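Excluded from the complex is one protein chain; the other protein chains are retained at their positions.
Let's look at chain A:
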Amino acid sequence: MEEALLRAVLFGTPILLAGLGALLAERSGVVNLGVEGMMALAALTAFAAAQAYGPLPGVLAAFGVGALSGLFLGLFTVTLRANQFVAGLAVAALGLGASGLLGKRYEGLPLAHPLPEGGFALLGAVLALLVHLFLTRTRTGLFLRSAGENPKAVDLFGVSVDGVRYLALGLGGGLIGLAGAYLSLAYRPSWTDGMTAGLGWVAIALVILAAWHPLRALLGAYFFGLLFFLQFRLQGSVPIPSEAFAAMPYLLVILVLALSGRSRAPKALGQPFERGR
(Lines give C-alpha, C1' and ligand atoms only; values in the text may rest on other atoms or scores of the structure.)
Protein backbone atom coordinates (compact mmCIF):
# COMPACT_ATOMS: atom_id res chain seq x y z
CA MET A 1 0.00 0.00 0.00
CA GLU A 2 2.70 2.49 1.00
CA GLU A 3 4.66 1.30 -1.99
CA ALA A 4 1.69 1.96 -4.29
CA LEU A 5 1.26 5.50 -2.97
CA LEU A 6 4.96 6.17 -3.30
CA ARG A 7 4.94 4.98 -6.92
CA ALA A 8 1.81 7.00 -7.59
CA VAL A 9 3.67 10.15 -6.59
CA LEU A 10 7.01 9.26 -8.16
CA PHE A 11 5.58 8.19 -11.50
CA GLY A 12 2.92 10.88 -11.38
CA THR A 13 5.52 13.64 -11.02
CA PRO A 14 6.78 13.84 -14.64
CA ILE A 15 3.17 13.74 -15.85
CA LEU A 16 2.31 16.49 -13.37
CA LEU A 17 5.23 18.74 -14.35
CA ALA A 18 4.55 18.38 -18.07
CA GLY A 19 0.82 18.69 -17.45
CA LEU A 20 1.28 21.97 -15.56
CA GLY A 21 3.31 23.24 -18.50
CA ALA A 22 0.62 22.33 -21.01
CA LEU A 23 -2.03 23.74 -18.64
CA LEU A 24 -0.38 27.17 -18.45
CA ALA A 25 -0.34 27.42 -22.24
CA GLU A 26 -3.93 26.28 -22.57
CA ARG A 27 -5.19 28.68 -19.93
CA SER A 28 -3.72 31.48 -22.05
CA GLY A 29 -5.51 30.15 -25.11
CA VAL A 30 -2.76 28.16 -26.84
CA VAL A 31 -2.98 24.41 -27.31
CA ASN A 32 0.46 22.88 -26.84
CA LEU A 33 0.65 19.51 -28.56
CA GLY A 34 4.44 19.70 -28.66
CA VAL A 35 4.89 18.42 -25.08
CA GLU A 36 6.32 15.02 -26.05
CA GLY A 37 9.04 16.50 -28.25
CA MET A 38 9.84 19.35 -25.87
CA MET A 39 10.20 16.88 -23.03
CA ALA A 40 12.52 14.65 -25.07
CA LEU A 41 14.74 17.56 -26.04
CA ALA A 42 14.87 18.76 -22.43
CA ALA A 43 15.66 15.26 -21.18
CA LEU A 44 18.62 15.09 -23.54
CA THR A 45 19.77 18.60 -22.62
CA ALA A 46 19.54 17.77 -18.93
CA PHE A 47 21.57 14.61 -19.39
CA ALA A 48 24.24 16.26 -21.55
CA ALA A 49 24.58 19.24 -19.21
CA ALA A 50 24.64 17.00 -16.14
CA GLN A 51 27.45 14.93 -17.68
CA ALA A 52 29.47 18.07 -18.30
CA TYR A 53 28.64 20.36 -15.37
CA GLY A 54 26.74 18.34 -12.78
CA PRO A 55 23.09 17.60 -12.04
CA LEU A 56 21.81 21.04 -10.99
CA PRO A 57 23.08 22.83 -14.11
CA GLY A 58 21.41 19.94 -15.94
CA VAL A 59 18.05 20.83 -14.41
CA LEU A 60 18.48 24.52 -15.21
CA ALA A 61 19.51 23.76 -18.79
CA ALA A 62 16.43 21.58 -19.21
CA PHE A 63 14.22 24.40 -17.92
CA GLY A 64 15.92 26.77 -20.36
CA VAL A 65 15.58 24.51 -23.38
CA GLY A 66 11.98 23.77 -22.46
CA ALA A 67 11.23 27.48 -22.23
CA LEU A 68 12.97 28.16 -25.54
CA SER A 69 11.06 25.40 -27.28
CA GLY A 70 7.84 26.86 -25.83
CA LEU A 71 8.75 30.26 -27.29
CA PHE A 72 9.59 28.54 -30.57
CA LEU A 73 6.08 27.08 -30.64
CA GLY A 74 4.83 30.59 -29.85
CA LEU A 75 6.57 31.93 -32.94
CA PHE A 76 4.21 29.83 -35.05
CA THR A 77 1.06 29.80 -32.96
CA VAL A 78 1.13 33.36 -31.58
CA THR A 79 3.06 35.55 -33.99
CA LEU A 80 2.40 33.72 -37.26
CA ARG A 81 -1.08 32.58 -36.12
CA ALA A 82 -0.60 29.13 -37.54
CA ASN A 83 -2.97 26.31 -36.75
CA GLN A 84 -2.08 25.37 -33.18
CA PHE A 85 -2.68 21.66 -33.62
CA VAL A 86 -0.48 21.39 -36.69
CA ALA A 87 2.25 23.55 -35.15
CA GLY A 88 2.18 21.54 -31.92
CA LEU A 89 2.40 18.21 -33.69
CA ALA A 90 5.30 19.57 -35.75
CA VAL A 91 7.15 20.62 -32.59
CA ALA A 92 6.50 17.19 -31.06
CA ALA A 93 7.96 15.43 -34.11
CA LEU A 94 10.82 17.90 -34.38
CA GLY A 95 11.78 17.56 -30.72
CA LEU A 96 11.71 13.76 -30.84
CA GLY A 97 13.72 13.69 -34.07
CA ALA A 98 16.26 16.28 -33.01
CA SER A 99 16.83 14.68 -29.62
CA GLY A 100 17.32 11.28 -31.26
CA LEU A 101 19.83 12.69 -33.70
CA LEU A 102 21.76 14.90 -31.28
CA GLY A 103 21.65 12.35 -28.50
CA LYS A 104 23.43 9.50 -30.28
CA ARG A 105 26.67 9.95 -28.39
CA TYR A 106 24.89 9.86 -25.02
CA GLU A 107 23.06 6.60 -25.70
CA GLY A 108 23.73 3.84 -23.23
CA LEU A 109 25.79 5.92 -20.80
CA PRO A 110 25.05 5.75 -17.09
CA LEU A 111 24.78 9.00 -15.14
CA ALA A 112 27.39 9.34 -12.41
CA HIS A 113 25.28 11.34 -9.95
CA PRO A 114 21.53 10.85 -10.30
CA LEU A 115 19.22 13.25 -8.48
CA PRO A 116 16.78 11.97 -5.85
CA GLU A 117 13.27 11.43 -7.18
CA GLY A 118 11.80 12.72 -3.95
CA GLY A 119 13.24 16.17 -4.58
CA PHE A 120 11.49 16.38 -7.92
CA ALA A 121 8.26 15.08 -6.40
CA LEU A 122 8.33 17.85 -3.81
CA LEU A 123 9.15 20.40 -6.48
CA GLY A 124 6.23 19.15 -8.58
CA ALA A 125 3.74 19.48 -5.73
CA VAL A 126 5.03 22.95 -4.78
CA LEU A 127 4.89 24.07 -8.40
CA ALA A 128 1.29 22.88 -8.72
CA LEU A 129 0.40 25.10 -5.78
CA LEU A 130 2.45 28.01 -7.13
CA VAL A 131 0.82 27.76 -10.56
CA HIS A 132 -2.57 27.77 -8.85
CA LEU A 133 -1.70 30.86 -6.78
CA PHE A 134 -0.15 32.54 -9.79
CA LEU A 135 -3.30 32.02 -11.86
CA THR A 136 -5.76 33.05 -9.15
CA ARG A 137 -3.92 35.60 -7.02
CA THR A 138 -1.72 37.64 -9.32
CA ARG A 139 -2.47 40.32 -11.85
CA THR A 140 -0.33 38.58 -14.48
CA GLY A 141 -2.21 35.36 -13.77
CA LEU A 142 -5.49 37.15 -14.27
CA PHE A 143 -4.36 38.49 -17.62
CA LEU A 144 -3.12 35.02 -18.56
CA ARG A 145 -6.51 33.48 -17.80
CA SER A 146 -8.28 36.31 -19.58
CA ALA A 147 -6.12 35.77 -22.67
CA GLY A 148 -7.61 32.28 -22.77
CA GLU A 149 -11.20 33.36 -22.10
CA ASN A 150 -11.59 36.78 -23.61
CA PRO A 151 -8.43 38.08 -25.27
CA LYS A 152 -10.20 41.24 -26.46
CA ALA A 153 -10.65 42.34 -22.86
CA VAL A 154 -6.92 41.90 -22.22
CA ASP A 155 -6.22 43.95 -25.31
CA LEU A 156 -8.58 46.71 -24.13
CA PHE A 157 -6.57 46.90 -20.92
CA GLY A 158 -3.57 47.78 -23.03
CA VAL A 159 -1.85 44.49 -22.28
CA SER A 160 -0.38 42.53 -25.19
CA VAL A 161 -2.25 39.24 -25.69
CA ASP A 162 0.68 37.92 -27.68
CA GLY A 163 3.06 38.84 -24.88
CA VAL A 164 0.93 37.07 -22.29
CA ARG A 165 0.71 33.97 -24.46
CA TYR A 166 4.47 33.95 -25.02
CA LEU A 167 4.91 34.18 -21.26
CA ALA A 168 2.58 31.20 -20.74
CA LEU A 169 4.32 29.15 -23.41
CA GLY A 170 7.77 30.02 -22.09
CA LEU A 171 7.00 29.32 -18.43
CA GLY A 172 4.99 26.24 -19.39
CA GLY A 173 7.85 25.08 -21.60
CA GLY A 174 10.19 25.43 -18.63
CA LEU A 175 7.94 23.16 -16.55
CA ILE A 176 7.82 20.64 -19.40
CA GLY A 177 11.62 20.87 -19.44
CA LEU A 178 11.69 19.96 -15.74
CA ALA A 179 9.62 16.87 -16.56
CA GLY A 180 12.29 15.91 -19.09
CA ALA A 181 15.04 16.51 -16.54
CA TYR A 182 13.23 14.28 -14.04
CA LEU A 183 13.19 11.44 -16.57
CA SER A 184 16.86 11.57 -17.56
CA LEU A 185 18.39 12.65 -14.23
CA ALA A 186 16.27 10.91 -11.60
CA TYR A 187 13.56 8.53 -12.77
CA ARG A 188 15.78 6.65 -15.17
CA PRO A 189 19.20 8.26 -14.95
CA SER A 190 20.33 7.82 -18.55
CA TRP A 191 19.43 9.00 -22.03
CA THR A 192 17.84 6.88 -24.73
CA ASP A 193 16.10 7.91 -27.91
CA GLY A 194 12.35 7.88 -27.35
CA MET A 195 12.61 7.59 -23.55
CA THR A 196 9.59 9.87 -23.03
CA ALA A 197 7.56 6.92 -24.37
CA GLY A 198 4.26 8.77 -24.69
CA LEU A 199 4.22 10.54 -21.31
CA GLY A 200 3.86 13.89 -23.09
CA TRP A 201 0.57 12.79 -24.59
CA VAL A 202 -0.61 11.59 -21.22
CA ALA A 203 0.21 15.05 -19.84
CA ILE A 204 -1.99 16.66 -22.49
CA ALA A 205 -4.82 14.30 -21.56
CA LEU A 206 -4.23 15.19 -17.92
CA VAL A 207 -4.98 18.85 -18.59
CA ILE A 208 -8.44 17.92 -19.86
CA LEU A 209 -8.94 15.35 -17.10
CA ALA A 210 -8.07 18.02 -14.53
CA ALA A 211 -10.47 20.51 -16.14
CA TRP A 212 -7.59 23.02 -16.57
CA HIS A 213 -7.10 23.25 -12.79
CA PRO A 214 -3.53 22.91 -11.39
CA LEU A 215 -4.49 21.25 -8.09
CA ARG A 216 -6.76 18.79 -9.80
CA ALA A 217 -3.86 18.10 -12.17
CA LEU A 218 -1.83 17.12 -9.11
CA LEU A 219 -4.43 14.57 -8.04
CA GLY A 220 -4.96 13.39 -11.62
CA ALA A 221 -1.26 12.83 -12.20
CA TYR A 222 -0.89 10.81 -8.99
CA PHE A 223 -4.01 8.85 -9.89
CA PHE A 224 -2.49 8.02 -13.26
CA GLY A 225 0.77 7.02 -11.56
CA LEU A 226 -1.15 4.74 -9.24
CA LEU A 227 -2.99 3.02 -12.09
CA PHE A 228 0.23 2.60 -14.00
CA PHE A 229 1.86 0.88 -11.04
CA LEU A 230 -1.17 -1.25 -10.25
CA GLN A 231 -1.27 -2.73 -13.74
CA PHE A 232 1.95 -4.54 -12.85
CA ARG A 233 1.28 -5.05 -9.15
CA LEU A 234 -2.02 -6.80 -9.84
CA GLN A 235 -0.96 -8.64 -13.00
CA GLY A 236 -1.22 -12.34 -12.38
CA SER A 237 -2.98 -12.07 -9.01
CA VAL A 238 -6.36 -11.29 -10.57
CA PRO A 239 -7.66 -13.20 -13.59
CA ILE A 240 -7.49 -10.32 -16.07
CA PRO A 241 -5.17 -10.44 -19.11
CA SER A 242 -2.12 -8.16 -18.95
CA GLU A 243 -3.18 -6.35 -22.12
CA ALA A 244 -6.42 -5.28 -20.45
CA PHE A 245 -4.40 -3.98 -17.49
CA ALA A 246 -2.20 -2.00 -19.82
CA ALA A 247 -5.26 -0.28 -21.26
CA MET A 248 -6.83 0.37 -17.85
CA PRO A 249 -5.33 3.82 -17.11
CA TYR A 250 -6.55 5.13 -20.46
CA LEU A 251 -9.98 3.58 -20.07
CA LEU A 252 -10.36 5.17 -16.67
CA VAL A 253 -9.31 8.55 -18.02
CA ILE A 254 -12.08 8.29 -20.62
CA LEU A 255 -14.51 7.19 -17.93
CA VAL A 256 -13.66 10.13 -15.68
CA LEU A 257 -13.98 12.49 -18.62
CA ALA A 258 -17.38 11.08 -19.49
CA LEU A 259 -18.61 11.33 -15.90
CA SER A 260 -17.15 14.73 -15.11
CA GLY A 261 -19.07 16.23 -18.04
CA ARG A 262 -19.10 19.81 -16.82
CA SER A 263 -15.42 20.55 -17.38
CA ARG A 264 -15.09 23.45 -19.76
CA ALA A 265 -12.11 24.48 -21.84
CA PRO A 266 -10.96 28.12 -21.92
CA LYS A 267 -13.24 29.86 -24.41
CA ALA A 268 -10.55 31.21 -26.67
CA LEU A 269 -8.52 28.00 -26.63
CA GLY A 270 -7.05 27.26 -30.03
CA GLN A 271 -7.93 30.63 -31.51
CA PRO A 272 -5.14 32.92 -32.68
CA PHE A 273 -5.75 36.50 -31.54
CA GLU A 274 -6.03 39.25 -34.11
CA ARG A 275 -6.88 42.74 -33.03
CA GLY A 276 -10.10 44.11 -34.45
CA ARG A 277 -11.68 40.82 -35.42
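By definition in this document, a contact is a pair of C-beta atoms (placed from the backbone, for glycine too) under 8 Å apart; a residue touches a chain by one contact, two chains touch by 3 or more; residues count from 1.
One rule holds in what follows: contacts and distances are computed from a predicted model.
> Between "Nitrogen fixation NifU-like protein", "ABC transporter substrate-binding protein", "Cytochrome B oxidoreductase" or "HupE / UreJ protein", choose the name on the UniProt record of the chain that's been left out.
Per the UniProt record, that chain is "ABC transporter substrate-binding protein".
> Using the definition of touch stated at the top, determine which of A:N83, A:N150, A:S190 or A:Q271 touches the missing chain.
In the full complex, the listed residue that touches the missing chain is A:S190.
> Can you list where chain A touches the absent chain?
Per the touch rule, chain A residues meeting the hidden chain are 3-4, 7, 11, 100, 103-104, 107-110, 187-190, 192-195, 197, 199, 228-229, 231-233, 235-236, 241-243, 246.
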